[in-house]
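Written below as structure tokens is the structure these notes are about.
Note that one protein chain of the assembly has been removed; the remaining protein chains are unaltered in position.
By letter and in written order, the chains are A and B; residue numbering begins at 1 in each of them.
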Amino acid sequence: MFSFLKKKVRQEKRREYQPPSPVPGENERLVASLSDNMIKIRGLCGNSSDLTDRRIAVGGVEMAVLISEGMVSLATFSEIMAEPLMNSGLGPDSTPQEVLQFTRTLSLLGMDQKEFYTYAELFTFLDSGFAVLLIEGEALGVACGMQGFSFRSISEPSSEVNVRGSREGFVEPMRINMTMIRRRIKSPALRFEIMSCGVRSKTDICLVYMSDTVSGSLLDKVRGRLRSAKLDVVLESGYLEPFLEEGPLSLFPGVGTTERPDTLVAKICEGRVAVLVDGTPFALITPYLFNENFQSIDDYTHRPYYATFIRFLKYAAFFLTILLPGAYVALATFDPELFPNALLFNIATSEESTPFPLMFEALIIHFIYELMREAGLRLPRPIGHAVSIVGALVIGDAAVTAGLIGAPMVMVVAVTAISSFVIPTLYQSITVLRFAFILIGGTLGVFGITLGLTAMLCNLCAKRPMGIPETAPASPFSAYPMRDIFTRVSWRTLGQQQLQVQDLPGSEVDDSRQ
Amino acid sequence: MPQITVSQFFIMLFLCRSFSFFTIVPGLRESASGSAGLASLVLFVVFSVLIMLPSFLILRRQKGVGLIEFAYQRSQGAGFACATLFALLALSVAIDNVVHFAVFITSAVYPNDSNVIFVVLFTLVALYMVYLGLESTARFSGLALILLLGSLVMIVLSLAREFDTVGLISPFLGGVRPVVQGGAVTVNESSELMLVLLFIPYLKGNVKKGFLWWVLGVFALLEGMIFVTLCTVGQYAVTQSYPLYAVAKMARLFYFQRMDAVHMVIWTMIGLIKSALYLFIAQRCLCFLFGAKRKNTILLALGGITILCSLLLAHYFTAYQALYNFTLTGIPLYVAVLLVPVLLILIPGRRRKEDKA
């Protein structure tokens, strides 16, 4: 049977991934003739409309200035490049070498100034918002960074809202994000390592870490994984997540994301490595442990007793949201003796007139809820509000009055939904688990839920993101790090000793420094 | 080779031992009940330490070497025989565990349902736990221990008002024999003693210290639970097939009228840990014979055998009784823990070093 299935699968036509072949001539070196260079450049980009070039003569030597329209700040360009070039003071008989020397040492055409030799590099710089200079007689180009493309201004992160603390969130340009991080750690130990990812998109990604805290082996592993990621385009940090995860197939993430610079800074100070991706405000953090899903920056700004209470609330919310519907269905179907009498009477009364068994009721209503939630996300805001009103009417009132579902089930869905919003990072896992537990509870009762819960917890315990047990320090247990897991002790205690991920119990990460 | 800490290992053993107690089936064993049980547990501590002494002394000089590795060091044939013996023993305990579970759940919780679904699903989840590895089961045991202790505290607190010590009578009311017999039976049931010798290569830490803590912990747990049962439900427990389940049914806490669901959840988790542990050791023993590359195939085979045998034994309860009574004689345990180490010492050791299997 298996060989038959194998054969069937192989017969399916699939397009195997082929890395894109370079455009012919892309990797060739620049030539000394400016005209030849320009002809080649126009030919390579197919005379693209956004490529703007201008010929000027500086010191009698012909130069071409190329920019990608809209990528360069024209005010900056005229101030730091055009004017110095026009007023270079070079004589009319200057040689190309003298002009080149001028750009190298006698002028400051931009803080970010690089020389390049191939057409591929030229296009990379052009597409990154650099102004490019080509000099007649020199087989190289000079790129000066003067980005001026439009981007979304820094605003409050939409996915990580907090009561106290910074309201700054990452934006799409990676370099702006780097500055936000740098402003928060004024230490030379903070390192940024930029690399390129995506064969076609050549997206800039940046490893962020503290060199005096991070483990050398961890860093090497992250670097190696990212380098081995063979992707055509990298448009979002999520593309790189699977390459950083390891361990058994699991519903729980092994790589964290954050939109907040303060959160990222806190994580890298514990020896973690962050990855910024150009074009997305979501940074990746690895290794990411299970207990971090229940931590937020607000925990560290509130008073310890309240922060501890909120932590407990979050843990309770997690189990409530995945288990409540399944447990309700299981108990009502298989073990109603576990309900107190008054509650049992209410449930029995509501079930008298509903046509569906409880399991189907739960599945239907949760499915409708997910539909509405997804619709509310995708629709434009003005219509999105209408969806929530319709949803409340449809589920909250009409369905119950029509006798399609019971009122207790509506309460269960409401509590479940609200609980899931308390831990947004686990929403994907929670949604799938919730449906799974409803199915299991409806067919196998409390016994099935126990089996499912055991399998889920064992799966969680088996995960080792970057060699660190996902459930550390709860299991394997270590008392000291627990000060920031179920409770949050005062900063007077937290500040006394730094916790690093390589010190967690069961960690395979060594403490070598880069 | 997977490695876990000594504390994680003995937590797993503690849970395994508590499972046997939670699912005592009257009529399957002649042991001390009531107050005599309290005294027999003291003998359990003494007997356990005495039985393990020879093996610890024999393996004392072999740092990090378990019984099977030691056997292979002595001779290939001895290693083969040991691996086969322990694989069979571990598999039989795993099967016994599954049958115990199935009998309990179809007697006390779901009397109208078939054994098949419980046996199959229980075994599948246990196999999955073995597949995930020893470390994940060990870590999960830490969480299960907290749940177990929490649930026991809840049950005991909710029954506080029922406490009456009149049921605590002299443990020697029926003579010394029931106490000694009870102690011996409690030890004979403790197949976990065998696991200690087999898991040594996988453990980081002081095994002897961990073992002592385990014995004392089991003593404290069983002593406490017998005490609570005697003082709360008293003679009512005698009328129930599963006394601790009856205690949990009686417990009321705040709005919750009964706590038997809590008992069932904890006990199912513990049963899974126990099955996974024994299936793991059976797999490892068979890997010595067939090669580590085939471990997943071996695991599937073990799962199939477990399911088949469990279904048969659950159906033919007299056969299960016979097997269980044979276990209670202690012969399998003493062979594994006493006879095998002594025989291995008598085999002349091999001159050249052998690779580990």
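We take it that a residue touches a chain if its C-beta (ideal position, glycine included) is under 8 Å from a C-beta of that chain, and two chains touch if they have at least 3 such contacts.
Heads up, the rule we're going with is that contacts and distances are computed from a predicted model.
UniProt records the chain missing from this view under the protein name "Ger(X)C family germination protein", selected from "Ion-translocating oxidoreductase complex subunit G", "4Fe-4S ferredoxin-type domain-containing protein", "Ger(X)C family germination protein" or "Arginine ABC transporter permease protein ArtM". The chain omitted from view is touched by exactly one of A:348, A:386 or A:418, namely A:348. Within the full complex, the residue among A:63, A:190, A:444 or A:472 touching the omitted chain is A:444. Where chain A meets the omitted chain, the residues involved are 2, 5-6, 9, 332-339, 341-342, 344-353, 357-358, 400-401, 403, 406-407, 439-440, 442-445, 448. Contacts to the hidden chain, counted on chain B, fall at residues 107-114, 116-117, 120-121, 124, 166-170, 172-173, 233-236, 238-239, 246, 249-250, 252, 257-258.
Going forward, only the chains that are shown with their structure count from here on.
Remark: chain A and chain B have CA centroids separated by 46 Å (rounded to whole angstrom). Of all residues in chain A, those touching chain B in their complex are 248, 331, 334-335, 337-338, 340, 444-451, 453-455, 457-459, 461-462, 469, 471, 474-477, 506. Contact residues on chain B toward chain A in their complex (touch as defined above): 5, 8, 105, 109-110, 117-118, 121-122, 125, 128-129, 132-133, 135-140, 142-143, 255-258, 260-261, 264-265, 268-269, 272.
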